[in-house]
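Structure first, then comments.
One chain of protein is taken out of this complex; the other chains stay put.
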Amino acid sequence: MTQQMINGAVLCAVYVLFSLGLTLSWGALDVLNLAHGALMMFSAFTAYVVTQHLDLPLALLFVIGVGTAGVCTLLLDVIVFRHIRAKVADKRQSELLTLIAGVGAAGIPVTLAVAYTHDSPFGIGHLDWSSYSLGGGAQISTIQIVIIALGAVLCTALALWVSRTRTGRALRAVAFDGETAELMGVNTRALSAVTMLIAGSLAGLAGMLLVIYLGALTPGSGEPFMLKGFAIIILGSVGSVWGTAIGAVVLAATETVVISQTSGTWVDAISFAIILLVILLRPQGVVGKGLAERV
Amino acid sequence: MPLLEIANVSVRYGAVTAVRDFSGSVGDGDVVVVLGANGAGKSSLLRSIVGLAPKAGGRVTFDGRDITRWRTNRISRAGIALVPEGRRIFSPLSVQDNLLIGGYGNTNRSEKARLLGDIYDRFPVLAERRHRQAGLLSGGEQQMLAFGRALMSSPRLMMMDEPSMGLAPVAVDTVMSTVQSIAASGIAVLMVEQNAAMAQELATSAIVMERGEIIEVDSTGRIKAGVGSLSGFVDLPDEPADH
Partner (left out) sequence: MSSWYFSHLTLIQGMLISIPLALSVQIALRSGVFSFASIGFYGVGAYGTGILTMRGWPVLPAMLLMIVASGVVAYLMSAPLIRLRGLYLGMVTFAFDLILTVVATNGGELTGGALGLLGVPLGMGTGGLLAAALVAIVLVSQLERRSVGRALVGIKASEELVMSVGVDLKSRKRTVFAISAALGALSGSLYVSTFSTVSPTSAGFTLIITTLTMAVIGGTSSWIGAVIGTVIITWLPTMAATIGEYQHLVYGVVLVLVVMYAPEGVLGALRWLWRRLAPKVRMARPSGGAALAATGPPGGPPPDRGAEAEAEPVPADRVKG
């Protein structure tokens, strides 16, 4: 039982990190980046490629992996998404094109990884972490502690940033009305660049933690995460930081229970079922308010 | 040299030319009113000055600097504030957050706190409701918030796009006295209005636009009611507000 709670908490932390990036760009900039999952995988993949040629300390690998996802997301926004936003006035049409472009962009890192690894799992080592016994046969390893702590700390930091700081306030203004925010002196281009960089970096961090925790990822690992992330965001309302945290807890808990009760192959169906249920019953989200409406 | 100088500015949206070859200037202490029927291009003119509408040609100089190609946020920081048509307040944010966003370019905390205090003194309603959602304010209060938000950037020039639009008569009076006090505090004003009375009382000069072009300029002083073609515009019924 304790062991399952620990496993669930780790899962939850990874989900939070991943989904926060997704919800941030969607809530603030109306960009639902469908390449987010692929870039999460790509961060771990880049680190893996580096380990094939160089022997770098883990911290440096993290910088490389997180940076890769962050910069790729930023470039995607600057080169592609921004172009679409500027060119297409109709909001629905621009959303649709953004989505299609994201799907297309996702194909690039996935194909690179498939070609390099021949579509097989890859890892970056660093598997030996010391464990601590918690009694009753339950154990927690250092990496598990790190993941849970990072999830909690970064989620809190992001919530505070959005609700308490000058730029966070500007982000909420941009989420509601970008043009008027710009009129107030907010450099919306720079702010959206920073937002995308943060969003991508969070995906990258999730990918790096995941590959170390699980030992390996595959080129296709990003896809199910997209849907899990979407389910979490839908549960917690788009753009809501705490809503995302709650959504992640719900999904991780449900999945942990299902894994322990069934053979495990049904686990992926949960997030899809959540998406179907939530969207059909309550499309505005179950908990939390959107980004502009405070945290 | 005037504070704001507009030289041969044109605005085009694809096929539609909204402003054609507009020239004019606003000096320190001036209250310039732009009059014209709906669709005359008044909003487009103001929006093009701050870079929100595309300039097809011409030059805009502010305080001796060519700001024609500047991005909107930089123009705002340089000292031009626009109170946009329809107010455009950030309705999900609190009143205070709206004001703080208005002073976004100002990173000096103590000065910002002082400005905020000034604005609360000037508009006590806003002080009362500072933690309320801005969207819950009445129309008149929202207009005060829009003014306050613009003042937070301590502008040298304030542009206003139909500030009395859609307001009750009492609120219109408040708007008028507010504009007057803003002008009195030394801020140059460039205002678009359809309200004849307001234009008469406040303006030091007036420009009349029709189909994107200037058809009359009165820079001799106060506008007299019924002068020339002015009457044709100022008596137009108010369009229903909001968009």
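Labels A and B are assigned to the chains in the order they are written; within every chain, residues are numbered from 1.
In this text, contacts are C-beta pairs under 8 Å (C-beta built on N, C-alpha and C of every residue); 3 or more make two chains touch, one makes a residue touch a chain.
Since we're looking at a predicted model, the values are computed, not measured.
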| item | value |
| --- | --- |
| Contacts of chain A with the absent chain, listed as residue ranges | 32, 80, 83-84, 87-88, 92-93, 95-97, 99-101, 103-108, 110-112, 114-115, 220, 223-224, 227, 230-231, 234, 265-266, 268-269, 271-273, 275-276, 279-280, 283 |
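Everything below uses one rule, namely that only the chains that are shown with their structure count from here on.
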| item | value |
| --- | --- |
| For the chain B and chain A complex, residues of the former touching the latter | 50, 52, 71-74, 76-77, 82, 84, 88, 90-93, 97, 100-102, 104-105, 107, 149, 153 |
| Chain A residues within the chain B interface of the complex | 166, 169-170, 172-173, 176-177, 179-189, 290, 292-294 |
